[in-house]
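Got a structure here, written out as structure tokens. Questions coming.
For this view, one protein chain was removed and the others were kept in their places.
And now, chain A:
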Amino acid sequence: MSDKSKTASLAGRIGGICLLALAIVYGIGGSRIEYAFASDPLGPRVIPVMLAIILGVLCLFHLRKPGTTEPFPTGTLLGKTLAVPALIIVVVLLLEPLGFAASIFVLTAGVGRIFGASWRKALLGAAGQALLWWFVFSYLLEVYLPKGALFG
């Protein structure tokens, strides 16, 4: 077995163990659901417990033979991959105070940079997108979006 496929099966096994842990936690949580009454013989607990058992058994099969996985990103690529969700969190926090158009500008400029655009391109592209999406959603489709302090 080559080094690459070894790490692949290792990643698959770690994933399988996480899923198994999920099955256990979910099953325990399911068995402790509190309810006052049930109008059917099964009640709200049985199905979650059943699903936990099914997932657990499937995980055992999976752990025995984790199958093919894709290599995980490392180094700069990993940093970029994590930067995208981080940026989204920032934008969600900015959405209410700054408003839609300004936060979209931050998002598109940032993600543009992460995807390799130069500052000039990223900022120009972001300005264009902020304008376009603001026009489409706030003006054309009249979707409710926070107006915020800077433009609507």
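In this text, contacts are C-beta pairs under 8 Å (C-beta built on N, C-alpha and C of every residue); 3 or more make two chains touch, one makes a residue touch a chain; residues count from 1.
The criterion applied here is as follows: contacts and distances are computed from a predicted model.
Novice: According to UniProt, what is the chain that's been left out of this complex called? Choose from "NAD-reducing hydrogenase HoxS subunit beta", "3-oxoacyl-[acyl-carrier-protein] reductase", "Tripartite tricarboxylate transporter permease" or "ATP-binding cassette domain-containing protein".
Specialist: UniProt lists the chain left out of the view as "Tripartite tricarboxylate transporter permease".
Novice: In the complete complex, the non-displayed chain touches which residues of chain A?
Specialist: 11-12, 15, 19, 26, 29-30, 33-44, 47-48, 51-52, 54-55, 58-59, 61-62, 65-70, 72-73, 77, 80-81, 84-85, 88-89, 91-93, 95-96, 104, 107-108, 111-117, 121-122, 125-126, 129, 133, 137, 141-145
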